[in-house]
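Provided herewith is a single structure, encoded as structure tokens, for subsequent inquiry.
Just one protein chain is left out here, and the rest sit where they should.
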Amino acid sequence: MPRKESATKSAALHLTALLIGLFVAAPFVLMVLISLREPSTSLPQFSELIPEQAHWENYSQVLFMPEIPVLRFLFNSLLVTSVIVICQLFICSLAAYAFARMVFRGRNQLFLLVLMTMMFAGTVTQLPVFLMMRSVNWLDTYWALIIPGISSSFNIFLLRQFFLQIPKSMDEAARLDGASDWRICWSVVVPTSKAALATAGAFTFFAVWTDFFWPLLAVSSIRMRTLEVGLSIFKNSYGGTNWPLQMTAAVIVLLPLVIVFLAAQKFFVRGVTMGSVK
Amino acid sequence: MSIKRQNGLWFAAPAVLHMLVFAVIPIGYALYLSFFKWRPLVGEMEFVGLGAYAKILSDSSFWKSIWNSSVFTVASVPLGAAAALGAALLLTQRLKAAGFFRTLFYLPAICSQIAISMMWIYIYLPKTGLINMSLQMVGLSGETDFLNEPKLAMASLVFMSIWVGLGPKMILYMAGLMNIPQELNEASELDGAGPWYKFRKITLPLLGPTTLFVIVTSSIAAMQIFAPIYMMTKGGPDQATDMVGYHIYVEAWAKLNFGTAAAQSFILFAVVLVLSLVQLRMMKSQLEGWGAA
Partner (left out) sequence: MSRLTAWLLLLAVTGLVMSGCRGAGSGKTVLRVSSWGGAGDDSEFWRITREVYDEFERQNPDIELQLEMIPGSQEYAQKLLLSFVARSEPDVIALDASSSAAFVNSGVLLDLAPLASSDSEIDLVEFFPNVVDIARRGDEVFAVPLDFTPVVMYCNMRLFDEAGVPYPEPGWTWDDFLDKAQKLTKGDQYGFKFTNWMPGWVLWIWNGGSEVLNAEGDKASGTFNSSQNQETIQFLADLIEVHKAAPSLSQSAALGVDPFVDGLAAMEISGHWAMIGYSQSKAFTTDDILVVPMPTRDGSEPTTVMYEKGLAIGKNSKHKDEAWRFIKYMSSAEVQRKIQSTGLAVSARKDVTAERSTNDIERAFESIIPSARVPGGSITEGYSVVEMEGERAMDAVLKSGKTPKQALDIAAEAIDRYLEDH
């Protein structure tokens, strides 16, 4: 009797999961299907959603469009994102190590400041940062895209939480061997926190890759645009008429994100929860 | 033991310096800017004191955008949290392919907002959009222009935001659920408590800290939402979706009223600050646990 009940319950649970899954997946499936349609044709009805013939050439058409250098956008996004990820992991690890395992004057006050900027950064800082970049003539260069992003309060916080969990005995041993804090940080604490670094790196990757507001303001010339800003141009340039090419461009933007996500997602459950209350 | 100790300030210095330059100083600079009327192209700056703030007080369209943001926040945050809790409860049950579903549910959150907005414009299209086609299948009109009807545009954005934000909140709730001691559940089952009673009296209260965290962080994000508005509605129709983040963007970067925009962003800043301070107060005990306060 209880067995039967749990069987129906399990079926219902699976059905619910499938339905939600369908709801989440539908937009992605739709996007890919539309991207494979013939450009500038009328929009499909339900029965016509699966294109008779897949137009893979849409992808080469978008990538090699003469007016819009999508490959250049891709390069810019890769460059900016990878430099920021590397810098953040370095700078934030150092700071997190200091906040987690060192004692110095003003430590708690500084850390509180870090927490506060994590909560308040946003709309208010964009205009001043734009003007600061302007006064050093960095607008429309990679500097403006990169430098404001090379550290983040969120990652300092995240990494500190991880570092706190590493047993102190590990660095005590190293310290007895005469290791400095610098050595302990890079050869003891950081290597044991690979999962944390992967999480922080992936989060940063997503955030920078998909950032729209700042690159929209910081660069003007077409060769400096990132994929995300370039994509918004795609939307406008067809004014809602050429959906297949628009969706092709969207898939091109999303693909790197999905790859990084699938590669790093096993760390995610831990990573996300570290950032919250325990 | 403290022979070789280095000063931690040096380790924290790059990050702290960066924070000063790109967060702390800009906030002060924004305050300074808000006291000036400034046409950046011509270059003259005129001190107006609190003039910009006085103007904003009587600017009904700015307050409309604050109102719109509040409506969006109040609607999307609890709905989003409830959906995430539901999904978390589901995925912590005995379920085949739970890992697959977890990955899938998380996927929208890492995606480009611009790409997502384009997808959803298509989904909301009249006649050929996914939703309208479905409505047609069940015999309804299927000509609803979701994003261009003042009464529906906001609801459409809220609906989309639940889809986007499901994953991260779900993961937080899953962690929260796993931290609930198994004995508590078993004890209540021995007492003959039904699942609903158990959920209300045990699960929900114990998830309190998680819920607080979810609500506060997603409120802050919701108050500042920008990209979907920029891409999908431009604040329209008839200002129905003009939320404060987008409103300030237009003021600063379309109208080039830097002073007014700075003042407006400060008002938004104050709103978010109050929101966060309330949160900090409520989380004080947790903060002490982290050794920060």
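A and B label the chains in the order they appear, each numbered from 1.
In this text, a residue touches a chain if its C-beta (ideal position, glycine included) is under 8 Å from a C-beta of that chain, and two chains touch if they have at least 3 such contacts.
Only a predicted model underlies this, so the values are computations on that prediction, with no experimental measurement involved.
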Residue of A:Gln165, A:Ser187 or A:Ser220 in touch with the missing chain, whole complex considered: A:Ser220
Chain not shown: contacting residue from A:Leu79, A:Leu112, A:Ala174 or A:Val258: A:Leu79
Contact set of chain A toward the excluded chain (per top definition): 39-40, 42-43, 65-68, 75, 78-79, 82-83, 85-86, 130, 134, 137, 139-142, 194, 217, 219-223, 233-234, 236-239, 241-242, 245
Touching residues (missing chain, whole complex) on chain B: 37, 39-42, 55, 59, 61, 125-128, 143-145, 148-151, 236-240, 253-257, 260
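Here, only the chains that are shown with their structure count from here on.
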Centre-to-centre distance between chain B and chain A (centres being mean Cα positions), rounded to whole Å: 16
Chain B-touching residues of chain A, taken from the complex the two chains share: 10, 13-14, 16-17, 20-21, 23-28, 30-31, 34, 43-46, 91-92, 94-95, 97-99, 102-108, 110-115, 117, 119-129, 131-132, 148, 150-151, 153, 156, 161, 175, 178-182, 185, 206, 209-210, 212-213, 217, 227-228, 231-232, 235, 240, 243, 246-247, 250-251, 253-254, 257-258, 261-262, 265, 268-269, 272-273, 276-278
Chain B residues within the chain A interface of the complex: 1, 4-9, 11-12, 14-16, 18-19, 21-27, 29-30, 33, 87, 90-91, 93-97, 101-108, 110-123, 125, 127-128, 130, 133, 137, 163, 166, 168, 171-172, 174-175, 179, 209-210, 212-213, 220, 224, 226-227, 230-231, 245, 248-249, 252-253, 258, 261-262, 265-266, 268-269, 272-273, 276, 283, 286, 289-293
